[in-house]
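Input: a single structure, listed below in C-alpha cells.
Apart from one protein chain that is not included, each protein chain of the complex appears where it belongs.
Let's look at chain A:
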Amino acid sequence: MTTEVNQGSRDHKDVKRLDRVIIRFAGDSGDGMQLTGDRFTSETASLGNDLSTLPNFPAEIRAPAGTLPGVSSFQVHFADHDILTPGDAPNVLVAMNPAALKANVGDLPRGAEIIVNTDEFSSRALAKVGYAENPLENDSLDGYRVHRVPLTTLTVEALKAYELTRKEAGRSKNMFALGLLSWMYHRPTENTEAFLRAKFAKRPEIAEANITAFRAGWNFGETTEDFAVSYEVAPAVSAFPAGTYRNISGNLALAYGLVAAGQLSELPLFLGSYPITPASDVLHELSKHKNFGVRTFQAEDEIAGIGAALGAAFGGALGVTTTSGPGVALKSETIGLAVSLELPLLIIDIQRGGPSTGLPTKTEQADLLQAMYGRNGEAPVPIVAPATPGECFTATLEAVRIALTYRTPVFLLSDGYLANGSEPWRVPEQSELPDLRTRFTTAPNHTLADGSEVFWPYKRDEETLARPWAVPGTPGLEHRIGGIEKQDGTGNISYDPANHEHMVRVRQAKVDGVTVPDVEVDDPSGEARVLVLGWGSTYGPITAAVRRVRRDGGKVAQTHVRSLNPLPANLGEVLRSYDRVLLPEMNLGQLATMLRARYLVDVRSLTQVTGLPFKAEQLASAFKEALDDVH
C-alpha cells in the first residue's frame, strides 16, 4: 500500500485509493479458504486489476481441526499496475481461527490489518496451538489494526430464516468474510452470486444461504463502525496490451494448451494419467473436453499412464502423460523406451517438494536433473519450462511442436506455484496460434539395391534427424519397433558395436539440434556487470527483485531460460559477458550445476527449498550484495 489518496466518501464512509494490496485469507483446511480466495480473485480479475495468487494448503484433506498443520491459506496480490508476484507480506490477514493467526501473523508488517473470527478464540482452541493467553486480549497485536468480528455468530444470525443447524449455517462464514472483503475493496459481486447459484444448482437452499451470508458480510462492512474506510484499486489499464483478458491458473492454461495442441496438430489428444498432486487438475480439466475428441485415461498406475500415452502415440495420437516428481521416477523406463522408439510424447511434470512423497502441495524445482538425466543409458529428452501461469499455455504448444517435429518425448516442467497460482492472461487470437500439423508417412521411403520399394522406419529426415511416423493401418508400411538397439535405417535389431555408437550419438545429435529461441537479455542501462538468470516459476520474484534493485539505482541484467534442453545457442556467450552470474533456484543448484559443467562459467547459486516461492525482497538484497561485491 504505497499511496493512499482520500477519494471522499461512499455514503457516510471514507474511500481511499490504493495502488496495490496483498490479502491473505487463512483458516482451517475445512473452512473453504481456497474457494474464498478463488472467488475474490475472480472478482478482482473482472475489475481489471493485475493480480498474482499463492494458494498454500496442507496435503491432508482435513488435517486435525484447529491445528497449525491444518491451516490453509490463499494470498492474492492485486494492483492498478503491472505486478509479478503474489507479494512478500500481506497488508491484510483474514484469520478464521487462532491457528490461522498464529501461523501467519509473523509474515505481517507492522500496521497491517487483521480481521479475526473471535468466535473461534475459545480457551481450548487457543491451547491447541500453544497460545498461553488470548492474543486478542493482550498487547501482542498492538502493532496491527485488528478488527474483532464474530464471523460465525453473525453468519448464523444472518441465516436464521433457513432451516439449518448452527453447524451447517456456520459453514457459510467464509462467504460472510468474502462479502466483507468485497465491500472493503469495492469488488463486484454479481459473478460470485452467479457462481454460488451454479455450484449449488442441485441444492438451491444452500446456494441461497451462501448468498445471504455473502450479502450479510457486505452489509456488515457497510454499516458497522469498526470498518470506517473502504479502498479502491483502479484497473491496471496501462499494464496490459490491448486484448481480451481472463484470469487463469497454470494448470488450466496447461490443459487449454493441450486441447489447443490437439486442434492445431489435427491429432486426437490422448492423456494417460494417474492422479497425483499437484497435477490431477489437468486430468480433471481435460476430461471435461470430450467434445474436442480428447481421450482421458485414468490408468492403474503411473507406468500405465505413460504406457497408454505411448501406445496411443504409436497409433498416431498426440500422447500426453501428466504427473509430478514421484510419478516421473516411475515413468523413467517408459520415457527411455520412447527415446528409443523415437515417437512424439509429452511428459508433463508439475514439480513439488521432494524427495519421495516430500511436500505434495508445495512448490519446488528439484526435478530438473531427473528430467535431464534420470534414465538408464544415454537417453536425451528436450525440456521446456514455462515462467508464469499464463505461459503454461504457450510452453505446452512449444513442447508439442518439438515432440512432433523431432519425433521425441519432451518434458514440460511446471511446478506447484505455477499450477495453482493465477494471473490475468490475454486470450490469444486464433491467428496467433502456431500451425502444429505434421505428416504421417504413407508410402515406402527407401529403394533397395534390387530396385524394390520398402519402408525403413529409422530412415531419418536429414535436417531434423527425425524418423518417419507411419501408423498402424497404413498398407505396405508394416514394421516393428522396440527398445532393443536397432540398425539405423532399417530398424532391425542390431547388436553391432559401431551401429550402437552411431545410434547413441544420433539420438543425442537430434535433441542437441532442436531449434529453440535465443535468450533475451534485459539490461536497460546497458552497463550491467551482474546478470541474474532464472528458469521456470522464479521469473516473477526475480523480475520483481530486479525492478527494486534498478529503482534504487543498481545496474543489473536479467535473462530467463525457457528451454533447458537444449540450452539456447547464445547462452554461453551471454553468461561469459558478465562479471557475475546469479542463479536463484528452488533446489540446491541444479541448473547452476548444468551451466557450470557445460560452459565452465562460475555461476553463483541462490537457493531456497522451503516449498514456497522466493520473496522479491530477499532476492533484491542478494542481488544488491552481488552488485557491491563486483564493484
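Just so it is clear, contacts are C-beta pairs under 8 Å (C-beta built on N, C-alpha and C of every residue); 3 or more make two chains touch, one makes a residue touch a chain; residues count from 1.
Everything below uses one rule, namely that contacts and distances are computed from a predicted model.
Colleague: According to its UniProt record, what is the protein name of the omitted chain, chosen from "histidine kinase", "2-oxoacid:ferredoxin oxidoreductase subunit beta", "Amino acid/amide ABC transporter membrane protein 2 (HAAT family)" or "Glutamate/aspartate transport system permease protein GltK"?
Modeller: So, among "histidine kinase", "2-oxoacid:ferredoxin oxidoreductase subunit beta", "Amino acid/amide ABC transporter membrane protein 2 (HAAT family)" or "Glutamate/aspartate transport system permease protein GltK", the name matching the hidden chain's UniProt entry is "2-oxoacid:ferredoxin oxidoreductase subunit beta".
Colleague: I'm checking contacts with the chain that's been left out. Which of A:Leu178, A:Ala209, A:Val259 or A:Met503 qualifies?
Modeller: A:Val259
Colleague: Who touches the missing chain here, A:Gly473, A:Gly526 or A:Gly553?
Modeller: A:Gly473
Colleague: Please output the residues of chain A touching the missing chain, sorted low to high.
Modeller: Given the touch definition above, chain A has residues 42, 45-48, 191, 237, 240-247, 256, 259-260, 263, 268, 270, 272, 289-295, 297, 299-301, 303-304, 307-317, 319, 333-334, 336-337, 341, 427-428, 430, 472-484, 492-493 touching the missing chain.
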